[in-house]
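A protein chain is absent from this complex, but the other protein chains hold their places.
When the chains are written out, they are named A, B and C in that same order, and each has its own residue count from 1.
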């Protein structure tokens, strides 16, 4: 990153059902169409009405990777929001609220309280007026032309007709004008980026990456925070010719995906931890039958039902331990939204080549966050390699589905082709897929088949890029993270650099196969190694140690449901530099 | 051990449906009633008829831990058995077969071929005569009085009536007499132990251990090799007042067990890897609701359906990774049949004390093997400690199910009691079991509850005995194994000692909590460490490294479905001593 | 600590009201959600039956509707999505003195929990199953459920569902349920009566309740049902007659029936198990075997 010259965060808080999404959306669109980068995080609950929802919209003229550490505008839709967050506002910030029903608290120095007389100014009795009025005011505070907002409102309410547009525009106008007359605006002008950006979530990136990879079959059972993938797929099914099915449960989902994959479809599904628990048996069966298929686990805070709307990196060992026995499968944890997208075609090529399941590990932060993206970074026509796939009938005799080849990879024929009739089986089988138990359970045949399958993975690591160290070689501390913490560690490293603390960063994306040797080599040069994880028990650290034997010097961990923001890591690094501690757990301030 | 002065192995081979179990049983009973020790292993297939079944019965006047390395009598019930095993017979051994339909092969020096003219000698056309006749002959070869055999036959066929008894006795007599007249018997006499022993399988030991611990609810869905636990429970349900249920699937099983446990029953279930995969979500829920319950995974060769009748230690990571998120649970791998029994009350006391699930990891070798046991070693009245359980109603106010105590343990009241009404939940909750999501998902409450639960396990390790090194302190090699390999490593160590090779042995039983420090301390004194595992990928080794960072010098692994026998380990140790190799995989000779 | 038996409470019983069954927190359901009516009816029926909170165990899965135990004053278990009936069966067998009431949604019970539904019905486990059937997945913000009608547009079926819905009433009858009724959250009085009957019924009782989701299902609203619902009782329906019961349950057009469709007497699972005969619930028994039991076990092994 390098925080840009314009770096601004708006937060909107209220309860579920107060319509926080709409003002958020309207503002987001304005910024990205202007070519600015966006990173949003929505702190919400597993309820449809009530509770406390807090949406962060961070906008910047350079690329950003987190929703940041500071708030510039706080839009309070209810008293609760005012009470919880006012104390966090720093000098130079604004607090917008409906003066009719919200009492401001004691604001800190330099915090501008901006009461809106909503009832007085409103042309309508619509209970959502306060939202629109606040948006109008925020537009002024940011120094935006009202016209820009008007365009955005028009687009947003297009489908609801002119009357709704007019109503919203006039309410927003009232807020804007009131703000002009009463509040002091931002002293910077909002810059414009080189070209308009698009918006997506990590889930949409995963879905689109799948579509680009050629997914023809998607099945799901709804589960937060993975449901976004289903919604995107369902919406685009007909356009893209993808069969999308909602199934009775996750067991059905996983097995249906395997059935479709066996007939040649690139097939996938997404769920969260509890649903993935139900899929594990099927994952093992795909490995044994040597059918490629992709399973996504979007982690949320556990254990069990846990905190359905909160983030965590707590499913790593579940994914590693999915299903009984030893078997081959890829496990990958994308690091950014673009990486979510790019991972999919890469993973499908690998699972096709090595004929085994692939598992993607994402989390709520990455999957449900909404981010700007430059459309030209989205390659909808990636390289597709289906490996040794037989797709044409033949009259050759002697086809053996599980032929014991040098690489362990056996040419795979799709059902329906003449000349390749065969059975696949979850029981151990011989090269010709005859069950070992059918005659006599031959230990030598058994050993041969285990080794055949395992051989596939002897070389798979070569198809995967080893992780690379980012930052100065002679850093005081090396931070290691995996998956979604990439962004926050990256930003923390830059902040620390600005503060004169040299830290570097090793981000791990591929879990299986694991580049243990490369990692050991890199870390052997580090002065001090600290692992950053969004879990209580340090699942990644323990896994890394299982594969490398490496011990480290300290940990930064968080398991309260809220994601890391950069200063948590910054504080952690400083704490580790100041004294020898084992584990730093940052205090979650924003919402008490 | 120390192989006793009498150490004799009889093997019976044939196909499924040829009635191998009966002669095996008759012989086994004779020996144990004589007070001799017994260890049997049955190599069979997942079919009801056909295939190749091979039953080993090893008898010894001292305690034994495996079915051993050698065969003394081979009873061939079909040609296949003759063809497969004759070459393995060593000098001083006997090969019994029905000369009417089995052709002997080329026997090695000192191997006595003992053809039985079954049709000629038989008073009956019963197709099972050859079995009984072979038993008669074997009795003579072992120098047993015919009367001993007659008693055993009488007992065995008691329920089928006098005619069946008479028929069997006369066929056996014919075999005995023929043997006396034609074959040279064993030059030792079969000794007699101090008092009669009983016979059980590992599954029966687990079931009985559960019953002794006070299990009141047992549910299951049949799955080999765990079904023996269900059969024992069903058989004894009414005698012991245990509710035994066969359920629609393993998900139902696990959840039903949790429901029963919540009402105060000690409750358990057993399955194999595929069934356990389906139970994992429930295991996590028990941890979150803080309900004690015991789940047994009897491992078989995987992945997936795998080799249902073969053994392996391949589910360790599945068990470690069972369910999403971080949570507290015990994981224990008993080492011997008696240990299976004793583990159950110990584990139930722990799960009651710490209010969390417990998982037992056994395997086919241990669970389905049949072993002698001295009845006085079975303590059916073990110490029972239910921890902080409230079982009497009260009118006290302010009960909180998840009270944040110093130990993390919150007193647990059973439903039905007046004064303690509460709800348990799989969603994250506060001390009073209110869902965090119900109001506002408070990160500080969340963190507090994670830490409360985790605190329980800060001290749990103290309740568990650390592993101890067996054998000479200055050994050339330390062998580490876990669970069921205890026996075979123990015997291998003794054989090596006899051969002048000093090896010691660290057997690990408790997986979670893990005595990492104690193990590190012990191994720090070892010259060379070799891990013995019945899995392809070295699941235990990788787990041990994850917990300790320890690397080792070599491995002995097996994954062909057949268990280790002592000389596999002996060969492995010698190979490791001879040259630096990473992993020794023994050749499975017996059945090619 | 040894297990001791709970004190059977001998205090004079003060009659309870529905308010006494109010839970610790207020429901977080959307204003207008049908589930309020269901909760209300359940509170009333328990009060009217003279039950006391500690005698009741509510068991739920996950979903908006499955949050009910948190809003109800009794022992409760808020378990996994789809698993309430399995947990409840275990709990009922573990303590057969408890009144076990299972509450949940259509997705929870007929979707992911479908297999337990079939088999719990077949086994005639003595519990009451209250399904808040809103024909949608509420908590996950609106996808089809197994009872969604053909053509219904949801987030997972933006072009309309192509699957025929499951009929919980006819399925339950054919799977062996012994008490099968349908209610409507908009008619709390009628629902209360059904619940009282269901709780008193010995065996597996199902009440499938139209409990509209005002936020995500705009097809099957309160108004939709109000104008269509007829009560079976008003027509003199014979609850022994499974054929007419199924026929009437299949109607989902201008007329939709509520009421008790079918009832029969049959042995319950617990009732058939001699292990439960010594009246002390299994979960409250003192642990430890006696000499005679031990002897029998060891003898078998010799």
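The criterion applied here is as follows: a residue touches a chain if its C-beta (ideal position, glycine included) is under 8 Å from a C-beta of that chain, and two chains touch if they have at least 3 such contacts.
In this text, all values refer to a predicted model and were calculated from it rather than measured experimentally.
Visitor: Just to verify: which one of A:19, A:196 or A:516 makes contact with the chain not shown?
Guide: Candidates A:19, A:196 or A:516; residue touching the omitted chain: A:196.
Visitor: Of the listed residues B:47, B:82 or B:389, which contacts the missing chain in the full complex?
Guide: Here the residue in touch with the unshown chain is B:47.
Visitor: Touch as defined at the start, partner being the missing chain; which of B:25, B:151 or B:248 qualifies?
Guide: B:248
Visitor: Looking at A:248, A:315 or A:368, which residue reaches the missing chain?
Guide: Missing-chain contact among the listed residues: A:248.
Visitor: Across the whole complex, list the residues on subunit B that are touched by the chain not included here.
Guide: Within subunit B, the residues touching the omitted chain are 17, 46-51, 220-224, 227, 230-231, 234-235, 237-238, 244, 246, 248-250, 274, 304-305.
Visitor: Touching the missing chain, which residues of subunit A?
Guide: On the subunit A side, contact with the omitted chain comes from 33, 196, 198-200, 204, 208, 211-214, 216-217, 219, 236-243, 245, 247-249, 251-267, 281-282, 285, 289, 373, 375, 378, 380-381, 384-389, 391-393, 414-427, 432-435, 438-439.
Visitor: Determine and list the subunit C residues touching the chain excluded from the picture.
Guide: Residues 112, 114-115, 118-119, 122-124, 146, 159, 162-167, 170-171, 173-176, 243, 246-247, 266-267, 269, 272-274 of subunit C touch the chain absent from view.
Heads up, the rule we're going with is that only the chains that are shown with their structure count from here on.
Visitor: Please work out the Cα centroid separation of subunit B and subunit C, and write it as a whole number of Å.
Guide: A distance of 41 Å separates the two centres.
Visitor: Tell me, which residues of subunit C touch at least two other chains?
Guide: 28, 62, 80
Visitor: Return the residues of subunit A touching two or more other chains; collapse runs of consecutive numbers into ranges.
Guide: Touching at least two other chains: 46-47, 50-51, 274, 304-305.
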